[in-house]
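A quick write-up on the structure given underneath.
All protein chains but one are shown at their positions in the complex.
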Amino acid sequence: MINSIRLIFALSWRNLWRNKRRTLIILFAIILGVWAMIVTAAFMRGMVFQMLEDTVDNLAGHVQIHHPQYLDDPVIDNSFNPQSAAVSKLLQDPRIALSSTRIRLAAVIVSERESSGITMLGIDPAQESKVSFIGRSVVEGRFLDSTSDNGIVIGKALADKLQTRLGKRIVLMSQDINNEIADRGFRIVGIFDAPLDPTEKSFIFIAKDNAEKMLGLKNKASEIVLRLHNTDMVNSLVNDYAQFDKNIDVMSWLKAEPYLEMMIELMDSSMFIWYLIVFLAMAFGIINTLLMAVFERTREFGLFQALGQKPGFILFQVWLEAVLMIIVGLVIGNILSWLSVLATGDGIDVSVFARGMEMLNMSNIIPFVITFDDLIVANLTVAILGMLTGLYPAWRASRLVPAHAITRI
Amino acid sequence: MKHVVKCENITKIFEQGLIKVNALTDVNISVEAGEFICLSGPSGSGKSTLLNMIGGLDTPTSGEVYIDGDEIDTLNRSQLADMRLHKIGFVFQAYNLIPVLSAQENVEMVMQMQGIDKHTRHQRSSAILKEVGLEGLEDRKPPELSGGQQQRVAVARAIVSQPSLILADEPTANLDSNSASNLIDLMLHINKQHNTTFIISTHDPMIMQRARKLVKLHDGQITDIISQNNHV
Partner (left out) sequence: MRHLVIQIFSFLLLFHLAVSSQAETAAQLIRQAMDNYRGLSSYSEASMTIHRPDWERVMSMKVWTQGLDKSLVRITAPIKDKNGGSLLIGDNMWSYAPKINRVIKIPSSMSNQSWMGSDFSNNDIARADEIINNYTHTLLETKKINNRLTYIIQSVPNEDAPVVWGKEIITINDHYVLLKHEFYDQDNILIKTLTASEIKKVGDKYISLKQRMQKTDHANEWTEVVTTVVKFNVTFNKNTFTLSNLRNPR
């Protein structure tokens, strides 16, 4: 038995290299397929990863605390006391690395020439600069320096839209606690740059004290965002505080960005469809090659049977050719994918497509992210389906009637 | 005496579309151990078909074939393969060898399938290859051997596991007369040396002359069985 298997291995391996060109072509197809699967997965993963990173960085944090109604209706009435006993206790959880308390409301910013609807963030600069991108994104002027700083920091794209610039005054308008118009002038002390235009256009930062004064708020916040020590802690923390206090709602950033959750699911399923397409192309190659090989070697299979090889061994022999081809293809394909991902370093610059990417809410640099799961899925898809595919030609070979096979010239 | 091969009323009908061809009609033949039989007849007389039936490479439309007393009709594909592996050696007209294996590997292949250990395999295959006069050519692949050398390898492979029966289908058809003569010498030598039964289908007069029994076939029927005692 072991002898036979050894023999079959030798036969399969040598037969594989009998028609080098054909085998190399199909091997190339497998390698390309595996490479395409893994690299595409890495790219898509990277895209999602980058979107997630951007989102977390883009003010979402890992966990958000709101008034229970704030998400449905982000108005001034739906704010909560950030210094309540419950919140203070929550903030002492050891899993929390950083937090930022914000007043976050819709507002209108007006310059001499234009106006624009935006989201105003009344923040504590010391907290906020650690939690979100803003602390390292001010490219002109400075970030706010205290909770009573009289300046405003706006995005570059917004400054362009409003036809204003650093050092100019703008007027911010919103609704105060009594639903009256609240407005106030601010001087632009900083301009920030974000990877995405929409970020630059939608958010402005003012000091918390000024926001409170302008809106007539005292000891109220719209949200607290938390950064945890580790992303994996998000769900456990959220679960622990789910029913914690009826005045606040604690949730994962993913819930706050439902489109992201959808996007991730969409990517997962589209990735699988992509795998199938790549695999189908590959499978046709494998079947075709093996059927041709079987056809060419019909006499040989007859001979094998005449010499006493059982149909099962013939099946195994041909199938093994497919398996060996797939294994070699997988190994090389994986190595190549790994090398190409290494070669791209931080990621690939897609700024050529900047417009499209911004529409998709993505950055210009997309890192390749290879996850263990994707590797497994890609490799298993090729291996299992490929091996199943190889069974057909192998079965055909084993069913040949020896007398007919031998007499065929 | 025990019959190595016994065929009873074998009929084989090939259907080619709507046309039915009687390749064999009611053939009866018994072969005893150590015989050297030549099946002769013109092309299409049914000698190859008969050989295939005996080797279990094809099944008769009716009638029974017994090998060493076992009715092969009752065996499945796997059991048939086993029977061929252990009891029958084949030599075909051409393309006898596995092209990706060397001469020695071709010879060892059958033993490998039988599960004989590497050392014994090597010893036996070397000895046999020497016996058939291919010493020094053991590592050559089939395309690097001449037609005669290839047929010798085929014979070596057929006899190496010492089967009781060797079936040869036109073994000399593609050989020059010198190689053919050498091959016949070799087969006769083995027949004598190992008491191996040979059934050879051929229309090579050289073989017919030297066979101890000549079975003539015509239109799928045995027309004549001639015993001759004409070899050395």
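Going by the order they are written in, the chains are A and B; count residues from 1 in each one.
Basically, contacts are C-beta pairs under 8 Å (C-beta built on N, C-alpha and C of every residue); 3 or more make two chains touch, one makes a residue touch a chain.
Note that this is a predicted model, so its numbers are computed, not measured.
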Visible chains that the absent chain touches, using the contact criterion stated earlier: A
Residue among A:I8, A:L27, A:A107 or A:V377 touching the omitted chain: A:A107
Contacting the left-out chain in the complete assembly, out of A:F43, A:F80 or A:F186: A:F186
Residue ranges of chain A at the interface with the undisplayed chain: 106-108, 110-113, 115, 117, 150, 164, 168-175, 180-187
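In this text, only the chains that are shown with their structure count from here on.
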Residue ranges of chain B in contact with chain A within the complex: 48, 52, 55, 57-58, 77-78, 81-86, 88, 90, 92, 95-96, 98-101, 105, 109-110, 112-113, 115-117, 157
Residue ranges of chain A in contact with chain B within the complex: 1, 3-4, 6-7, 10-11, 14-15, 18, 299-300, 302-313, 401-404, 406-407
